[in-house]
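Structure record follows, encoded as structure tokens.
Missing here is one protein chain; the remaining ones are kept as they sit in the complex.
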Amino acid sequence: MDPQSTIARRIADELRDGMLVNLGIGIPTLVANFVPAGIRVFFQSENGLIGTGPVPEPGMALPWLTDAGGRPVTALPGASTFDSATSFGLIRGGHLDLTVLGGLQVDRHGRLSNWMVPGKMVPGMGGAMDLVAGARRVVVAMQHTAKGRPKIVRESSLPLTSERAVDLIVTELAVIAVRDGRLTLIETMEGVTVNEVLNMTEVELIIAPELASAGAEAVRRSLSAPSTGGAL
Amino acid sequence: MDPQSTIARRIADELRDGMLVNLGIGIPTLVANFVPAGIRVFFQSENGLIGTGPVPEPGMALPWLTDAGGRPVTALPGASTFDSATSFGLIRGGHLDLTVLGGLQVDRHGRLSNWMVPGKMVPGMGGAMDLVAGARRVVVAMQHTAKGRPKIVRESSLPLTSERAVDLIVTELAVIAVRDGRLTLIETMEGVTVNEVLNMTEVELIIAPELASAGAEAVRRSLSAPSTGGAL
Amino acid sequence: MKTISLQDAVAMIPAGATLMVGGFMGVGTPEPLIDEIVRQQKKDLTVIANDTAAPGVGIGKLVDAALLRRVVVSHIGLNPETQRQMLAGSLTVDLVPQGTLAERIRAGGFGLGGVLTATGIGTIAEEGKQKIAVDGRDYLLEPALRADFALVHAFIADYLGNLAYVLTARNFNPLMAMAADTVVVQAENIVPVGVVAPDHVMTPAPVVDYLVANG
Partner (left out) sequence: MKTISLQDAVAMIPAGATLMVGGFMGVGTPEPLIDEIVRQQKKDLTVIANDTAAPGVGIGKLVDAALLRRVVVSHIGLNPETQRQMLAGSLTVDLVPQGTLAERIRAGGFGLGGVLTATGIGTIAEEGKQKIAVDGRDYLLEPALRADFALVHAFIADYLGNLAYVLTARNFNPLMAMAADTVVVQAENIVPVGVVAPDHVMTPAPVVDYLVANG
């Protein structure tokens, strides 16, 4: 599986029945492809839609029904539409259970930067500042490194998206949670060792107690420690 | 014509084609009976309706379509409904051209008191404070006196509805405008002399220049002055 | 969204809870929920609503049954029993201008700390309020309001919880449906998914926690 799909599939495990979820553009969008069977998730598009469905069949696109990037989408039965103030009322008012956003950097406190590179690229924050400030849970979906350099850094060199720490960072190498204000490695992806993750991360990571059990063989090998056996 | 209808009919002269108008309960409600022919006025009911129509025929009342007092009304073709935040957005946001409200007192600055009598009657301000603060023009419809005592007073003995002065006060005796912060008598009703109005008013009124021409004979008699002739 | 019986819906409400209740002079108030609160004798409630309707109508029934400790409303003029309890000292009445009340509730549901309005400036409604100037004009800072429960009346709910209101029964209902920790809806009509077009949904399903089941 390619790195992007690996990330998206892991994030889909965070979905629960009945959740209202907003997916950013890029990797986050792919999460919709991996919704676990048997649950219904409401996907919000911040341009004013809950119940966003897949891309329409050829010839079926409607110019008045798009995602936040202006690309044609469909609407599922039970969809609803609303103006932009209501859309962000849902985001800010505690109604959005989960948002998945791309990231340029995350600092040691778990704070995201994802909306500009001074002097180079100023796309604007769009809805990102509201999403991070307002969603109940914030998950960052990003590759672990860019051009070989860690994206999880001690001090962000880019403007923050919010002072609020994100809840979870999922990369093609690892799953890192922000616990008590500290970045905590809670899982490594299949075939990835803890040391590999640590080497690719500028911030010192706490190793979660559950990692030994959840990470199984890969983790144990990377720690070069004998199996402690039987841990659940 | 009874005093209430006299007041309502005069206020109806203030209506213009296309206006959005909110009528309070009591005398203000009667204004809708005197809309001049050939113009269309949008009547707003602050519980969430534009296009309020008359009371339905017997057997036609719908429990979900009432005025702000909970009494059944009808809706005219072209009506629209909305929530309470939008209703007051229309009122506060400069969209309401005219509001007509009942009054307990108006003070010498033209400030209305109409929502409570301390220790006696505390109905609450309802929408009155928003209406006076927000409407483009505020017209007070009230009888000139209560139990023989003037309702237009130097100092109001009741809590104000707003610090904003109203624009026009219409009673069964006179029409008084607030001009440059002063109460100005601009019309007397048919058969009423200026002196009669002055005697029933606690505040000293400016006599508008146009009153001589508009008020015709009644005014001239009351001023006990010879006609100055030809004034337009 | 879960369906729930009328009895269980009201059983969730503890004594002393703060409720937002939709309706304007009883129009758009979920009467079955009100009746069940009276039957279960929930006490010491705080109610945030436009008004207390009239005796025997809507929120007026809660006043009649002396179940309210406090109300936050814009007027009580058509309910003499509310005025009686207020003067007797058994009911606290916080009067809020109607448009301000609507915005405070909306702010609570939309994640805003409050709004600035000129309404009430220079009146007793400004007492205790922070005054803030923007572009040389004074405004009152009116803080957000939230509740433990919102009791919402809808004309139509679909199986997912998408809501539509009808005519003047809309009033405070969609605002309150956003502004409470637990949102309970009583609908005149429950319909299959898709019966309400996306553009006509006035409250999106995900904000609804419980829909009271028919009979």
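Labels for the chains are A, B and C, by order of writing; each one numbers its residues from 1.
Convention: a residue touches a chain if its C-beta (ideal position, glycine included) is under 8 Å from a C-beta of that chain, and two chains touch if they have at least 3 such contacts.
Quick caveat, the model's predicted, so the values are computed rather than measured.
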Review point. Which of the displayed chains are touched by the chain that has been omitted?
Key: A, B, C
**Study point:** Contact partner of the left-out chain, one of C:L33, C:I76, C:A144 or C:L163
**Key:** C:A144
Check your understanding: Which one, A:P77, A:P123 or A:P209, makes contact with the chain that was left out?
Key -> A:P123
Point to revise | Option touching the unshown chain, where B:P54, B:G93 or B:P209 are the choices | key: B:G93
Review point. Quick one: which of B:P28, B:G70, B:G110 or B:G134 touches the chain that's been left out?
Key: B:G134
Review point. With respect to the chain omitted from the figure, which of A:P3, A:G18, A:G48 or A:P150 is a touching residue?
Key: A:G48
**Study point:** Missing-partner contacts on chain B, residue numbers
**Key:** 18-20, 42, 49-51, 75, 77-82, 85-86, 88-95, 97, 134
Exercise for review: Just the residue numbers, please: which parts of chain C touch the chain that's not shown?
Suggested key: 103, 107, 110-118, 130, 132, 134-135, 137, 139, 141, 143-144, 164-167, 170, 198-200
Practice item. Considering the whole complex rather than only what is displayed, give the residues of chain A touching the chain that is not shown. Key: 45-49, 62-66, 68-70, 75, 81-85, 87-89, 91-92, 121-130, 133-134, 159-164
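Here is the rule we use: only the chains that are shown with their structure count from here on.
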Review point. Of all the chains, which has the CA centre nearest the overall CA centre?
Key: C
Exercise for review: Could you give the separation in Å between the centres of chain B and chain C, each centre being the mean of its C-alpha atoms?
Suggested key: 31
Review point. Using mean CA coordinates as chain centres, what's the chain A-chain C distance in Å?
Key: 36
Check your understanding: Which whole number of Å gives the spacing of the CA centres of chain A and chain B?
Key -> 58
Point to revise | Sequence positions of chain B contacting 2 or more other chains | key: none
**Study point:** chain C, residues touching no fewer than two other chains
**Key:** 106
